[in-house]
Each structure stands twice: as C-alpha cells, then as structure tokens.
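One structure below.
The complex appears here minus one protein chain, its other protein chains still in place.
Up next is subunit A:
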Amino acid sequence: MPDGLRRFARNRMAVLGAIVIAIIVLVSVLAPFLYPKGAFSLAGQPLQPPSLQFPLGTDALGRDVAAGVAEGARTSLLIGIAAALSAVIFGAMIGGIAGYYRGTVDIVLMRVTEFFQTIPAFLLAMLLVVILSPSLLSVIIAIAAVSWPGIARLVRGEFVALGGREFILASLGLGASGPRIIFRHLLPNCLSAIITVGSLLVATAILLETGLAFLGLGDPNIMSWGLQISAGRVSLRTAWWVCTFPGIAILLTVLSINLVGDGLNEALNPRLRER
C-alpha cells in the first residue's frame, strides 16, 4: 500500500518512533556480538557508576547494565510481538465468528469475551503465569490471554458494520460460502483497523511483561528490563543507574510503538484522512 506508506511518512512523530524502534531492533540483534559473555556474567566490581568501561554502570552482582538492556530489548520485543500476534489471531477468530454468524453464537462468544474483560488484566496474567510456572512460553500465553478480548470486540464490530453493506449481500447473492465471505471480503476490509490496534497491543504486552518480570514472574533464565529494575530497586538510592537505564529503554520503546500505532491509524483510517 504505497499510498498509505506515503501518508505515514508525512507524520514526523510516527517516523521518529519507527526510527527508534529500528535502533532497538538493531541493538537486540547485535547484543550477542556486543556482549558475547551474556548479560548474566560477572563483568566487574558491583555497583560501579557509569564509566567509559561500563557506559551504563554495573549492578549489585557486578553485571554490566548495558548488556542487560541490550539483551532485555530482545526479550521485550520477542514477547511483545509474539503475545500481540497470538492475541490478534485468536481475537480476530473469535470476533469474526461472532460478528459473521450473529445470533446465539455471537451472544455466547461475546459473554465469554466480557468475562475476560471484567477480570483485571494484570492479575489474570499473574495467575496464569503462576499456574503454568514462569517461562518464556507461559508469559507469552498469559499476556495473549488477557489481550485478545479487545481485538475480538473490534473485529466483531467491524464485521457487523460491514455485514450490512451491499457488496457482502452481492457475494451472498453469488452463492458465496461463509468462510469465503469472511476471508475474501470481511477480513481484508478491516485489516487496517486490526493492524493499528495490534501494533498498540505490542506496547501493552511489553509493559505487562516488564511488570511480571518485576514481580519475579518472568523466566528467571532470560534477562529482561523488568528483571533488571526488580534487581536494582533495593539499591535505587545509592545506585540510580541500575534501574534508570532499563526504565528509559521501556519508556522509549513503548512511546515509539504508540507513536507508530497512531501514525498507522492516521494513515490507514479513512475517516481521519480528510484532515
């Protein structure tokens, strides 16, 4: 969609966000080469302030904070994208079925969706991780499980709105089957909305993951920003750098993703285009 891309490029903040994300991706890819010993290895004296040798300082165990931030970027992006993607696929499936078939199916599926929405997302995610025992996969599953209802409601709403349009009736009149109408006509027409909301979901997923890791519910064998902050919080007053740099990384990532999401929304949403 070169047209949409051009509109996206006109939004300076969104482009800035995209650049920051690109840098974060680059850092996470290069992390194994920059820090071949890994983020858990002891690099020097504990609690050293930022210096030339350790630009972001070291933590209470003498680990390099910079290495942690670089590896944490990989964790955050991996979990954020995987969780958001599974939430989008599952949510779109539920919402699509409810919105297309309506009737009893719709009522049942939407009540289930609401049930998930009424439980505070973070508590449910914590509960799921505890039940499944903390690991990379269980964190992804937990985050996806609390994120899909929004997508389901969105897709259902779009399907219901599109369902009355004449081109859907025309397809029905041609004798098209349900799956054909869903995959050929309905989904492509609400794809832009799904992409926009899905991209924002990545940011929420990263925040959830950080929160879980901060509470010690992340995968203990994988370095993440939440884990770093959790480890550094006891020495917050004496060694500010241990918590601050992962915190800035979270802020920048989430902010950039939100900017890109807004940019996508503006570029893809026909109602905002007229401005």
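Assume a contact is a pair of C-beta atoms (placed from the backbone, for glycine too) under 8 Å apart; a residue touches a chain by one contact, two chains touch by 3 or more; residues count from 1.
Going forward, contacts and distances are computed from a predicted model.
Going by its UniProt record, the hidden chain of the complex is named "ABC transporter ATP-binding protein" among "Multisubunit potassium/proton antiporter, PhaC subunit (TC 2.A.63.1.1)", "ABC transporter ATP-binding protein", "Carbon-monoxide dehydrogenase medium subunit" or "MxaC-like protein".
The missing chain, though absent from the display, is touched by one residue of A:V112, A:L136 or A:L172; that residue is A:L172.
Check A:Q117, A:N189 or A:T244 against the missing chain and you find that the one touching it is A:N189. Counting the whole complex, the residues of subunit A in touch with the unshown chain are 165-167, 169-177, 180, 184-185, 188-189.
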